[in-house]
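Before any comments, here is the structure.
Note that one protein chain of the assembly has been removed; the remaining protein chains are unaltered in position.
The letters A, B, C, D and E name the chains in turn, as written, and every chain counts its residues from 1.
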Amino acid sequence: MDKKTIQSLQDKDNVDQLFLVKEKTVAVGKNGRPFMGLQLGDATGTIDARLWDRVDELSREFENGDILKVKGLVQLFQNRKQLIVHKLERIDSSTVNFEDFIPQASRSAEDMMAELLHLVRSMKNDQIRQLVLDTLEDPEIRPKVLRAPAAKSIHHAWIGGLLEHILSICKIMDFMGTHYPFLNRDLLLFGAIYHDIGKITELSYDNGISYTDRGRLIGHMQIACEMIDKKASRILGFDDELRDILKHIILSHHGKMEYGSPKRPKFLEAMVVAMIDDFDSKVATVKTIVDNEKGSGEKWSRYNELFDRYFLLDDLNEKY
Amino acid sequence: MDKKTIQSLQDKDNVDQLFLVKEKTVAVGKNGRPFMGLQLGDATGTIDARLWDRVDELSREFENGDILKVKGLVQLFQNRKQLIVHKLERIDSSTVNFEDFIPQASRSAEDMMAELLHLVRSMKNDQIRQLVLDTLEDPEIRPKVLRAPAAKSIHHAWIGGLLEHILSICKIMDFMGTHYPFLNRDLLLFGAIYHDIGKITELSYDNGISYTDRGRLIGHMQIACEMIDKKASRILGFDDELRDILKHIILSHHGKMEYGSPKRPKFLEAMVVAMIDDFDSKVATVKTIVDNEKGSGEKWSRYNELFDRYFLLDDLNEKY
Amino acid sequence: MDKKTIQSLQDKDNVDQLFLVKEKTVAVGKNGRPFMGLQLGDATGTIDARLWDRVDELSREFENGDILKVKGLVQLFQNRKQLIVHKLERIDSSTVNFEDFIPQASRSAEDMMAELLHLVRSMKNDQIRQLVLDTLEDPEIRPKVLRAPAAKSIHHAWIGGLLEHILSICKIMDFMGTHYPFLNRDLLLFGAIYHDIGKITELSYDNGISYTDRGRLIGHMQIACEMIDKKASRILGFDDELRDILKHIILSHHGKMEYGSPKRPKFLEAMVVAMIDDFDSKVATVKTIVDNEKGSGEKWSRYNELFDRYFLLDDLNEKY
Amino acid sequence: MDKKTIQSLQDKDNVDQLFLVKEKTVAVGKNGRPFMGLQLGDATGTIDARLWDRVDELSREFENGDILKVKGLVQLFQNRKQLIVHKLERIDSSTVNFEDFIPQASRSAEDMMAELLHLVRSMKNDQIRQLVLDTLEDPEIRPKVLRAPAAKSIHHAWIGGLLEHILSICKIMDFMGTHYPFLNRDLLLFGAIYHDIGKITELSYDNGISYTDRGRLIGHMQIACEMIDKKASRILGFDDELRDILKHIILSHHGKMEYGSPKRPKFLEAMVVAMIDDFDSKVATVKTIVDNEKGSGEKWSRYNELFDRYFLLDDLNEKY
Amino acid sequence: MDKKTIQSLQDKDNVDQLFLVKEKTVAVGKNGRPFMGLQLGDATGTIDARLWDRVDELSREFENGDILKVKGLVQLFQNRKQLIVHKLERIDSSTVNFEDFIPQASRSAEDMMAELLHLVRSMKNDQIRQLVLDTLEDPEIRPKVLRAPAAKSIHHAWIGGLLEHILSICKIMDFMGTHYPFLNRDLLLFGAIYHDIGKITELSYDNGISYTDRGRLIGHMQIACEMIDKKASRILGFDDELRDILKHIILSHHGKMEYGSPKRPKFLEAMVVAMIDDFDSKVATVKTIVDNEKGSGEKWSRYNELFDRYFLLDDLNEKY
Partner (left out) sequence: MDKKTIQSLQDKDNVDQLFLVKEKTVAVGKNGRPFMGLQLGDATGTIDARLWDRVDELSREFENGDILKVKGLVQLFQNRKQLIVHKLERIDSSTVNFEDFIPQASRSAEDMMAELLHLVRSMKNDQIRQLVLDTLEDPEIRPKVLRAPAAKSIHHAWIGGLLEHILSICKIMDFMGTHYPFLNRDLLLFGAIYHDIGKITELSYDNGISYTDRGRLIGHMQIACEMIDKKASRILGFDDELRDILKHIILSHHGKMEYGSPKRPKFLEAMVVAMIDDFDSKVATVKTIVDNEKGSGEKWSRYNELFDRYFLLDDLNEKY
């Protein structure tokens, strides 16, 4: 049987292939007999699944983050696909490549990194350029930047998502440096790259995406400041005030204290980093929401709690 | 005696020239003798002035918005220039050009309009392009767009400021239409041009800038919607839903209801218009704040209430 | 078998009659066998229903808004009536009168309209009176005013609810015009009638109540302003400032910007319209909440999220 | 020389008559010589005054709340009247009637009280009626109700203002009891009368209006609850739950906890009391603001901080 | 069969003993057959239970708050214990001691009361000491103070919890009186004891914890003020201002108006009472949250809505 992507599954399809367990729950039906609810994922999306036999026994054999071999049948209820599981078996994780089971950025991470480094090399200030290059080319940091998501959910929440987000902002900053010639382009590019770089440590993204202990205790801003301290201490004569300026851009990039920034942006470049970060994130988030619902055939999305509104699903680019 | 600009005035300078009265107050000093406090303006800025003689009599001879011929002496108190007025005389307003006494946009309004129309002509959608051209080329509207400020104070609050703000956003939208290829560029450009166009009627800008009655009663969003209705009704077969889409972009461009938008942005183009409008306004506002204080010799600005912070006055573009 | 109203149904009653489908959901029970949950309505209320056989097949035969012929049995669980469906069949909607399946205002719409027109004719200002009469007697608008609800849910959310709400406020305004003799009674009556009149287009109320595209994109305030423009343009010499005054009453009637008013009320009549609209709506909402729960035998309502409180269910009018 | 009211004073008028000192300040002018700024009042309003001679000596001879005999000259600065004091002398307070120097309600307090008692006697519930009558006819309470203001400033802030406010709400409640026949009219009338009655003790209003210690420490709600306890304890068989219902109306009448109500209104009558109290207060407040500024000849009021807006000063009742 | 505590129950345990019914719900499974969900409690905690047979019949035989004799089997689903009920029978409540089925404070209530009275007797001010003693030794009040919880849920929500909370704060106040010698220790102790004492009447805690009518209508602050009035009226010459000072401490102890305090704390002792009450409550609440989740084997708690965060479950006292 050919392997199908979750996105391509249809009502009545038979399935016999590998999935990542994103969430496992056990609930009790009539007569005390339990059933198992699963959220299974691959690189193209997720699907809900149900298992009704040997629940007790099977539920002990795997955990969230495991890879399962699943046999079953796709059914359509309320316009949503559901996988009725007939058989499942845990697979030794070392024999598979986890990234096959997680959504990926739309472009190759290496391509994006190359484009990013090209922009970095165009920086004029030696110290800032050196600091950023030393960071991106650090053999412990580089592979994490290639893989880290930009968030646990909401936007760019996929492998490579952080790099995608960084590169998108860098290109906008490249434009803004020309559009507003009074802005320091190096600081804009630095902010684009470094504002969320702490997420490589704040998040864990080996099996699904979750927060690390460091992420919960000190957060990505503090982690980024530590990275600046480490890298700057190895650059001879790194300017002390510049180091504080760079840290300020990081510490203020959520824009407001109530969003977790201990500092409000106090110069224009810091403010532009905060606003364009917010802008690119929101565009990506709403695009994801709308894309996810476009297939429903409705003209309006379901109520979206985060934005407190319904979104128009029409493709205006095509329509007008 | 040569005419000097307010910006160029120095301590101990003698002055004998024309100014616009921006604000007149009369206060009482010792023994019940009044003095007059004036804020005088020209195209380069404003200066505080004081008059101590014949206050009663002279204060009846002119009002805010009048042009005065003033003789006096510049003094420096607390690092701020003050003009001690020895003599003043009201000038017949019809003999002067008011715009010589109000700050102007940094580029010629006609140049900006030409660049704007060039962008408008690149729109693909016939109806939107026609609507915008009919608006900008309307002989009643065009001269107002050339002169209107973008706000009463805060940002682009000068003759031509609205057009400057519109053109800046249009260029950003031109970039964004490429950067995010899924966005409808025509709607972005429409929003850039039309979101604040109601300000040509909301504000009065003949002598200083103030709100009109229509501005206070119904506001620039409602005025812009009326303009759409008028212009669209004269375009044969104008699409009804498109008209609502365009109105939605206007009605939602403050982004949040608490900022006066009766609708939250419900598709990406509307959201991008709201966010980039906010972005360009904030950049312009902070630039103005910082530029105004740079001459003080301080490293930090005075406390700014609007942003609830002190701004760094260093020119980072030069420094790093 | 006699037809019973939903309100009159009792535990163990057999049912065989028509209902409107207000909401259909399909969920999965043990062994993957689905069941169907329905919310069925008639003019007296709604009842939850469950169907356990041929779910898959039957769920494809009808949608929300259809009329079904249902056979089944009423059961009481947790003090709430539930209808166990044994058989159901979709009825051709053209053979029934939808309004038989939706709650109605407590009085005849025509009676209410007559009373309303009587008040309108007592207005002193010719232009306002003419504008309102032209609106209410417009053959496209009149039937919608007779049927429109005042809201999608919450208050006066039934056929004729808008008219009921309008008339209630009009009578209060009639009183207030005397109680506060310095207020302009015509403006108060205008506001009472016109503040929500855009809801005839903002809402769709043929099968249940939902928002129209125009409702979501531009909203009832903008729709009402367009109605003023259309009607006023046909009244010779309609005063321009009066038109703005009338629009201001509409644009400010939510009282605060965070409630979606682009303008705060700037004269007393606008403020009174906003406050009495809020007042009549809240009285109606709380009355509905309390009435709905009075039958529970409890002294206090369930927690009400909208008002963030529990309501006392005692009939204080009877008790003291 | 005839005595003039403050309201009737004109530029260049000579003055020689009695005023109440509402506020006294001493400031220092050139050479360390002080001047005195006074706010003087009579029953028709207040006027600013300045004294330049013997400041030191005279400033020790009287305090706020004293009555002065003042000789001086009215001058007009910035469209506001100011009284230049040439001579002043403190008058023995026992020889004058303070109420001649404080604004009064527009009707006789005794007339209002008679009208109020008439409404009270129409209550159906014996216990509530008795409680209210025992309160209003209590020889210690009655004279205070006849004189108390409804607030320190803002609305009905004059002698008799509380009674004026109570009576206005009572009449609205009389109407509402009929308009919404499901409401208990006795509870509405009780709330109208008792919600602010604690202000007779919360405020001191012998010389100007200020808060008492009890007002600051426990407030008018707690004071009213104590009054209920005292009066109800003397009515044989007063219903315990009714007492709590009545207290609830008082404790919830600010409507929201953030406005100082320890309880949110939990039944309709309490909610109606809270909303109509707010309504009548706001109408009175805005009327006062607009009336105060109407004389300025402007079309719009100055910015009003409390309402965060400018008010239209046009008399719409006359205009349309 | 030995009686086990709920806390000690293990997977596969057979159960045959008494429990308190904390919550009963009936839901419908496949084929319209209902099942019953129960929350059962004893002094050590609560457990979820399910019953699948004779649901209809058995659900009519008991209500929340009843004591049941239950036979069944413990099963483990999703790391949580669940009791599958095979048989149940209602027990005559008069034959059991309800407090055996509700969590108790960790110390004997009488011991805590003795320690409390010891502190009270150390007060210096005769009137305050007398008032507090008269309260705590009142034969109607004393047994309620011994049993009342401090809250319906959240913190100290168990029999004796109020006394535990009072005593904890009293000891902190005893320390604070020394640490900040400028504070009046008697007022601090008074506030510690009296701030929440109205909860003895605000809450009902015979079968579970719920609000009384008085609690909902007037609340524990008003109840405490009434207690002060009653007790003070029997102490000869009780100082009037002191009575208001004491009431102020109660009326302001939620610290902010939005938390239901009609008064903000206006002297230091009132502020300290409000802050230490909040502090002790929060410490107890978080301790309970963490203790409840410690057994899960996770390093972080589930998301806690009240505090909007995840808590670290490590025992830091042991670890470092």
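Please note the rule applied: a residue touches a chain if its C-beta (ideal position, glycine included) is under 8 Å from a C-beta of that chain, and two chains touch if they have at least 3 such contacts.
Being a predicted model, the structure only gives us computed values, none of them experimental.
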Partners of the unshown chain among those that are drawn: A, B, D, E
Candidates E:Ile47, E:Leu187 or E:Ile209 - the one touching the absent chain: E:Leu187
Which of A:Leu83, A:Leu167 or A:Cys225 contacts the chain that the document leaves out: A:Cys225
Touching residues (missing chain, whole complex) on subunit B: 29-31, 33, 35, 50, 52, 75, 77-78, 82, 84, 299-300, 310, 312
Hidden partner interface residues of subunit D, rising order: 25-32, 34, 213, 216-217
Hidden partner interface residues of subunit E, rising order: 125, 127-128, 168, 171-172, 175, 179-180, 182-184, 186-187, 242, 245, 264, 266-269, 271-272, 275-276, 278-279, 282-283, 286-287, 290, 307-312, 314, 316-317, 320
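Convention: only the chains that are shown with their structure count from here on.
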Co-neighbours of subunit E and subunit C - touch as defined: A, D
From the options D-E, A-B or A-E, the pair that copies C-E, where over half of the contact pairs coincide: A-E
Identity of the most central chain, Cα criterion: C
Farthest-lying chain, centroid of Cα atoms versus that of subunit B: E
Per Cα centroids, the chain farthest from subunit D: A
Distance from subunit D to subunit A - Cα centre to Cα centre, in angstrom: 60
Subunit A residues counted as touching two or more neighbouring chains: 29-30, 310, 312
Category of the chain touch graph - line, ring, star, complete, other: other
Touching pairs - complete list by chain label: A-B, A-C, A-E, B-C, B-D, C-D, C-E, D-E
